[in-house]
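What follows is one structure encoded as structure tokens, with my remarks underneath.
Only one protein chain is missing from this complex, and each of the others stays in its spot.
Chain IDs A, B and C follow the sequence of writing; residue 1 opens each chain.
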Amino acid sequence: MASSQRLQGIFTPNMVPLDNRGNINEEELRKYTDWLIERGVHGLYPNGSTGEFLRFTPEERRRIIEIMVDQTRGRVPVLAGAAEANTRETIKACEYYHGLGARAVAIVAPFYYKLSPASVYAYFKEIGDNTPIDVTLYNIPLFASPIDVPTVQRLAEECPKVVAIKDSSGDIPHMIRMIKAVRPNRPEFSFLTGWDAALMPLLLIGCDGGTNATSGVVPEVTRKLYDLTIAGKLDEALKVQYDLVTLFDTMIYSAEFPEGFRAAAEIRGFRMGTGRQPLSEGQQRDLSALRNTLQCLLAEHGFASEPLGGCPVKGDEKFDSKEVSAIVQNVLAELKRRGLGN
Amino acid sequence: MASSQRLQGIFTPNMVPLDNRGNINEEELRKYTDWLIERGVHGLYPNGSTGEFLRFTPEERRRIIEIMVDQTRGRVPVLAGAAEANTRETIKACEYYHGLGARAVAIVAPFYYKLSPASVYAYFKEIGDNTPIDVTLYNIPLFASPIDVPTVQRLAEECPKVVAIKDSSGDIPHMIRMIKAVRPNRPEFSFLTGWDAALMPLLLIGCDGGTNATSGVVPEVTRKLYDLTIAGKLDEALKVQYDLVTLFDTMIYSAEFPEGFRAAAEIRGFRMGTGRQPLSEGQQRDLSALRNTLQCLLAEHGFASEPLGGCPVKGDEKFDSKEVSAIVQNVLAELKRRGLGN
Amino acid sequence: MASSQRLQGIFTPNMVPLDNRGNINEEELRKYTDWLIERGVHGLYPNGSTGEFLRFTPEERRRIIEIMVDQTRGRVPVLAGAAEANTRETIKACEYYHGLGARAVAIVAPFYYKLSPASVYAYFKEIGDNTPIDVTLYNIPLFASPIDVPTVQRLAEECPKVVAIKDSSGDIPHMIRMIKAVRPNRPEFSFLTGWDAALMPLLLIGCDGGTNATSGVVPEVTRKLYDLTIAGKLDEALKVQYDLVTLFDTMIYSAEFPEGFRAAAEIRGFRMGTGRQPLSEGQQRDLSALRNTLQCLLAEHGFASEPLGGCPVKGDEKFDSKEVSAIVQNVLAELKRRGLGN
Partner (left out) sequence: MASSQRLQGIFTPNMVPLDNRGNINEEELRKYTDWLIERGVHGLYPNGSTGEFLRFTPEERRRIIEIMVDQTRGRVPVLAGAAEANTRETIKACEYYHGLGARAVAIVAPFYYKLSPASVYAYFKEIGDNTPIDVTLYNIPLFASPIDVPTVQRLAEECPKVVAIKDSSGDIPHMIRMIKAVRPNRPEFSFLTGWDAALMPLLLIGCDGGTNATSGVVPEVTRKLYDLTIAGKLDEALKVQYDLVTLFDTMIYSAEFPEGFRAAAEIRGFRMGTGRQPLSEGQQRDLSALRNTLQCLLAEHGFASEPLGGCPVKGDEKFDSKEVSAIVQNVLAELKRRGLGN
């Protein structure tokens, strides 16, 4: 894949199926990779936040990329999450993924320690100057040190290998400010959003695409939203965007991230295994209930059969949506409590 | 104006000119009112945050509405900010503004004390059940207790007099969730955004209009952005939206709110007087510099002549925009520091 | 009372009893004032946050001070909350309370708008230069713009009339930094804490006293904690501090502030009336349950008889304390959600 081609479209931040001993389930991961490509996603993005990169060892992270690049066989570009313990280890990972044939890497800003813009700049500058492979900056202020607009602008100007930013803040004026600051000097720089709930409006104000967790569950829908928006069919797009918000909210706010997405992928037919973050008994019960809700949501769009007990008829829906609303608000409160929230 | 007509379009949250003793400058306020209407805003919204309602006495707040309703003479609807010390006083203000002929009132959620959703509900419920005039809920989580989606939905269902919400969070998925929750049962309920930097995308996902501070400075531009977006001329609209972000950011982040807007209104020809919040010497110097920047920005679009010393030529612009970027980031940091930021 | 005397000891931020029409209950307020003085508080602090200053009209705020200064008859100093709509109105209130014979005023930093340190400085500087009465700065970052250490230091150095700060952040290193910055040049400047849950350690690191809401409910206990700590009887003091945390947490986190304190004052024998912030039905039920819990807590210390249904025996206590813990955590989360928390 030519390095000069701009990153565009929907990249799936894919999850990793585990076997019953908790190890990477290679067979299922290959099957899942094929399934995503066949359903039309423009690219794959392993070792992202949805992919729980942090819960794998450095060796496992490499193995995930090996499997997926091999299985993809160049059909779509692979954007490999490459953040490791420090810049030296991260640059080594960049070299390794370059050798494997990944299209680019994505590197999240430093986390745990909350770094100043100067440190975030110095971190990416050292990587950008020493990487053999194109780099996508990954801004997710919910989880990591924020990458602010002047830092993005400066890195774009100084590092030709920095070719894109994935921004998961969902903040539209922030995206406008970044595009205004970067595009005049780097017209081929790519802007991707990680916030599914605002995908359509973000595409309309200038984004090139998204790395959207919903595309790991309903690739058909995320792709359709992208296509309708790009084609200017805004009425149809808006309807899909509204539906996607319901699904996204249900998956992201009804369980510890990314358990809701893992549960939905199970419903789509993949054996995801038990996640690496232990769940309390209460959480396991909640997850069971969520599976039912998700199956009904997916059944409504023909992506699954109804669960055995059936689904609420449309008239009951209002209650459900109120419940989801309440959950969303509570979880937003929880996120804020932990010093977060966009 | 028939109470049944949906609130729609651009409502200006207008500032209040002061005379040299710090009192309301009635003559200038009347002139400003005419000017706004003549430049095409769809309605007026006195006693909002931009109008510094909190820095006036209860008697002054009433006087402001009297002057503006009188001067408007029904040409456009007036949305009167009506929050007072408690529900009894607020309901009295509702009655008074109803008597004057205001189209509706806007009531900000309780502030200072940070109230739970149950309390926010109880507050608006008591007002909604006792007001003779239509009520617009005003959600500005930056400054006041947030009004969450289930609360909006419940108030919309229980209180026919609650006819709209003005939301200044700028959070697009939040707006989508509100519209989804309320519109099925209250199709005539109106959704207005107070966040100019995302006006176009918010209109595209279903908002009915905005109460936008920029329209108090460049009503021609805010109106044009509204018209282009509604007409589906998205390429042109996007260009205007990008320009509006620059102007908005400069006014909102370069000085203590709303001093930047007051400075810009001066440049448009109004004697705004000295604001009621004292400024340090450093702040006064900064405001002088800001006036120059604003005059150049406005001159670029033909809304003002260049300042005496001239403006930077286009080639220098990059530097300026970097500076604005840095200011924006710093101020966002400041807002967060004070426990804020959306 | 000589203006040169340092503010010291426990000042009660008293609540205001209302009658059944929602007006100030003067008779009960006079009775409550006497009761507090007789139980040993060192001073009174009407029109604070606990006193819900914001929910009264400017006229009512003046009336509250009139009644209390009159009733106090110089037995203890009165610190009058004096924040009004702007500096002009606030200075007028300072003059009025000076005329009445208040010992000093307390002025909260500007709220709603979240101001920068420069603006907070300019605000207090204008007041400090024009007030006839001593001023206590009031820092409550939970509700208002924060007053940072350099601002306190500068105001202390430039304004002789600024004689104290009340800090409700509960942040001990912050208090140490303020004392270090101010005391060398203003040895008579007074530092009061508004955070009951850390009163003992704050006194031990150098505070002069507190304005503590618990002293409006159990003045005997707050006073005793102060006396034991000052006397160096730390083992006994610590036991009282631990008990006070339980009571404080129960009152502050089990209901919308300050309803828990109002409920407890009822149990101590005062007719507080219905608060001015409406409550939902659910909140009213919760408040009933809280009244029972509070009566038991107070009965344990001999400040009330047990409620009709009796109280849980000590063995059951663990459950209750767990419940309080959970409530505390939830409410801290709620506070953070609304952009708060120290």
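Basically, a residue touches a chain if its C-beta (ideal position, glycine included) is under 8 Å from a C-beta of that chain, and two chains touch if they have at least 3 such contacts.
Keep in mind that what you see is a predicted model, and the values were worked out from it rather than measured.
*Asks:* Going by the contact rule already stated, which one of A:D34, A:E95, A:E126 or A:D243 would touch the omitted chain in the full complex?
*Replies:* Of these options, the touching residue for the absent chain is A:E126.
*Asks:* With the missing chain put back, one of A:L54, A:C159, A:I230 or A:A304 would touch it. Which one?
*Replies:* A:L54
*Asks:* Can you say which of A:R39, A:R63 or A:K114 touches the chain missing from this structure?
*Replies:* For the chain that is not drawn, the touching residue is A:K114.
*Asks:* Identify the residues of subunit A touching the omitted chain, counting contacts across the whole complex.
*Replies:* Given the touch definition above, subunit A has residues 22, 49, 54-58, 85-89, 110-116, 118-119, 121-123, 125-126, 141-146, 256-257, 276-280, 282-283, 334-335, 337-341 touching the missing chain.
*Asks:* What residue numbers in subunit C mark contact with the hidden partner chain?
*Replies:* Answer for subunit C: residues 117, 148-150, 153, 170-173, 176-177, 180-181, 184, 195, 197-198, 200-202, 204-206, 232, 234, 238, 241-242, 245-246, 249, 318, 321-322, 325-326, 328-329, 342 touch the chain left out.
Quick note on the criterion: only the chains that are shown with their structure count from here on.
*Asks:* Please find which chain has its CA centre nearest to the centre of all protein CA atoms in view.
*Replies:* The chain sitting closest to the overall C-alpha centre is B.
*Asks:* Which chains touch each other through the most C-beta pairs?
*Replies:* The chain pair with the largest number of C-beta contacts is B-C.
*Asks:* Give, as an integer number of Å, the spacing between the C-alpha centres of subunit C and subunit A.
*Replies:* Going by mean C-alpha positions, subunit A sits 47 Å from subunit C.
*Asks:* Would you give the residues of subunit C that are in contact with at least 2 other chains, written as numbers and ranges?
*Replies:* Residues 334, 337-339, 341 of subunit C each touch two or more of the other chains.
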